[in-house]
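Complex shown without one protein chain; remaining protein chains in place.
Should a chain be cited, it is by its letter among A, B and C, assigned in written order, with residues numbered from 1 in that chain.
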Amino acid sequence: MSQAFTKAMARNIFYGGSVFFFLLFLALTFDSEATFPERDNRQNITESVAMGKRLWEENNCIGCHTLLGEGAYFAPELGNAYKRLGGREGIMAFIMSRPKDGVPGRRSMPQFNFTQEELEALADFLKYVSEINTADWPPNIQG
Amino acid sequence: MDSQTRAWLRPCTWTWLVMVCLTLVTWLLGVSGAQGLWVALLVLGFALLKGQLVGDWFMGLHGVSGFWRWVVSLWLLLVGSLVSIAFVISSGVLN
Amino acid sequence: MQYKSQAVAKLYFIAAIGLFVGQILFGVILGLQYVIGDFLFPEIPFNVARMVHTNLLIVWLLFGFMGAAYYLVPEEAERELVSPGLAVLMFWVFLIAGALTILGYLLVPYSGLAQMTGNDLLPTMGREFLEQPTITKIGIVVVALAFLYNIGMTILSGRKTVVNLVLLIGLVGLAVFFLFSFYNPDNLVKDKYYWWWVVHLWVEGVWELILGSILAFVLIKTTGVDREVIEKWLYVIIAMTLITGIIGTGHHYYWIGTPDYWQWWGSVFSAMEPIPFFMMTVFAFNMVNRRRRNHPNKAAVLWALGTAVMAFLGAGVWGFLHTLAPVNYYTHGTQITAAHGHMAFYGAYVMIVLTMISYAMPMLRGRKAASSNRSQVLEMWSFWLMTVSMVFITLFLTGAGILQTYLQRYSDTPLPFMVVQEKIELFYWMREVAGVVFLIGLLVYIASFFVGTKEPEVVLEQTDA
Partner (left out) sequence: MSDKLVAAQVRHYPPGDLAVWILIMAELLVFALFFAAYGFTRMGHVALFNQYQATLDRTAAVANTLALITASYFVVRAVAAIREGNSRHSARWLWAGVGMGVLFLFIKGGEYAEHLSHGINLSTNTFYMFYLSLTFFHFMHVIVGVIVLVILAVKVGQGRYSAAEHADVESGASYWHMVDLVWLILFPLVYVMH
């Protein structure tokens, strides 16, 4: 009955604890997957939305912006850009309006020279994102 | 059976009996439809008492001195106060 | 150095330090772009500089981990590496692939890079920290497999210590979870959900095993405390890490389209994530206080203790600051996150790699145990310069974040993002100054390798009383 603090028991707890919590994590993941259809707006993922996501990725937009709060903190949140910029037209107009050489002394989004189809895809993508159920985040329209 | 083990086992048996009784009382309170803050706090009190008995006797902390003697008691105190604060506030008796 | 093949670690460490310099240079550029918006525009836009900054960090830490593994595994396993040649070959493969990727970022527009590398075939690019072209990602997997083969076979055919096994589990986990970087569905919610399986389960999961085992190794070597004691604490600490950290992933699942219950699961478990870091701090100081000898490499001991403290502050305390869902609702994606990210990465992972380099480099350069006194003094100066300036970077970013959170998220009349950015410019300037001091500290660090090389090393004092 002497007090013990053994390596063997510490090891058991490490292995047991890791497996236990990983299985629990998998169970919660399984449940999350089941709820996604009600929240992730998948019914609106059109080909244009998919193309917009690809454009979003291949131009590294996440390198300046956040999307649903994740990304870089150099430029505004875009999860609600669809609402803030006034819909698809507003988004497309803003992207097109960026000067090629930037604005002296200020941050400015590059001019990407997108085609009309690409602009629409990006706008569709941001519209889709804005309709994901994010538990009322962000707190206000400013993102 | 040596005296030390017997000295531990007897209160454990009592602990078990007391816990069974408290559980049944809790159940009766539940099915009787008794309502209100005081019933809730009484039920919580029973639970805390049961917890203390488990810590003291089943876990054997009664015979330990120092920090470990109070691990379970402190936990019960923490849980008991947080839960009762929440229940007291939500019952509206403070208003 | 007891085994010849440990020498390959030197290559990895030198590359790590070189890339570290690159990372910090780009950090200083980024800091300047925060206040002079058109700095280097459009040649090196912010997103490119940031990508270089973060990817260099990841790559040099991986170099550091691999170097650490090549150094400590032979010593723990009590045998030579299975294949030192493979280790050297993989070094060059990884270095060249990494350099080409970084050059690609800098010289080609990102969309062009995506096209050149066939991102259409298996689109994985353009997600934070995982910006590497798919072909680079495949290269990383190949390098990781070769590395794991080399390390794994050495461990399995040699003495199996806890330090070795924990390191191996950490490295295998690193490779396994990286595979989720190849999963990139059109569905943004699922994309983000599994993206965290790479990012969170790396830095708040398996990387902590690597951190723990390297720290344990250095403590065993420098304090002379009984291996049994250190190893059992290592187990307890990493057990707590995974117990809290795995479900702690939930603190990223609050606002990305995932079910609401993550706000509770994530808050409860991530609130406990500081505990293992706190245990690590107590553990490190305890072991050093119970030391059975004074190791001549004082700098290494300083780095080891610094790691424990700064990891607790950066990952533990600064993580806790914004991990609870009701707080995170307002702070999510603000400079608070940046503050936490800077101190956590520096405190936990930068410092553990520098600890290992500090401990191993003297031996790798042919000394018995430590550098000369002059070199160590300079190294300790660099420790304080970098660590204190990182504390200030964190504080200034925290100040910026608090203001940003209030003005943009919390006040009755929330202001637009760019308006707020201008209002908090002063904090960005101060951060930039601290960043320059950090760079100076890094240069001092590098200088410490070149001074006093001819002077005798510090001698070991025995204190077996």
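Everything that follows uses one rule, which is that a contact is a pair of C-beta atoms (placed from the backbone, for glycine too) under 8 Å apart; a residue touches a chain by one contact, two chains touch by 3 or more.
The structure displayed is predicted, hence computed values, not measured ones.
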Touching partners, among the displayed chains, of the absent chain: A, B, C
Chain not shown: contacting residue from C:Ile44, C:Leu148 or C:Ile275: C:Ile275
Touching residue (missing chain; options C:Leu30, C:Leu215, C:Ala239 or C:Ile256): C:Ala239
Contact set of chain B toward the excluded chain (per top definition): 1-5, 7-9, 12-13, 15-16, 19-20, 23-24, 26-27, 29-31, 35, 40, 43-44, 46-48, 50-51, 54-55, 57-61, 63-66, 68, 71-72, 75-76, 78-79, 82-83, 85-87, 89-90
Footprint left on chain C by the chain that the document does not show: 232, 235-236, 239-240, 243-244, 259-261, 264-265, 267-269, 271-272, 275
Hidden partner interface residues of chain A, rising order: 1, 3-6, 9-10, 13, 16-17, 20, 23-24, 27, 31, 34-35, 38
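Criterion: only the chains that are shown with their structure count from here on.
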Central chain (distance from its CA mean to the mean of all protein CA atoms): C
Far-end chain from chain A, centres as C-alpha averages: B
Most contacted chain pair (by C-beta pair count): A-C
Cα-centroid distance, chain A relative to chain B, in whole angstrom: 47
Chain centre separation in whole Å, for chain C relative to chain A (CA means): 23
Of all residues in chain C, the ones touching two or more other chains: none
For the chain A and chain C complex, residues of the former touching the latter: 5-7, 10-11, 13-14, 17-18, 20-22, 24-25, 28-29, 31-32, 35-36, 39-42, 45, 49-50, 53-54, 56-64, 66-77, 100-108, 110, 112, 128-129, 132-135, 137-143
Contacting residues of chain C [partner chain A, same complex]: 33-34, 36-38, 41-42, 45-48, 50-51, 110-111, 114-115, 119, 123, 125-128, 131, 162, 184, 186-190, 192-193, 228, 231-233, 235-236, 238-239, 242-243, 246-247, 249-250, 252-260, 262-263, 265, 329-330, 332-335, 337-338, 408-410, 414-418, 421
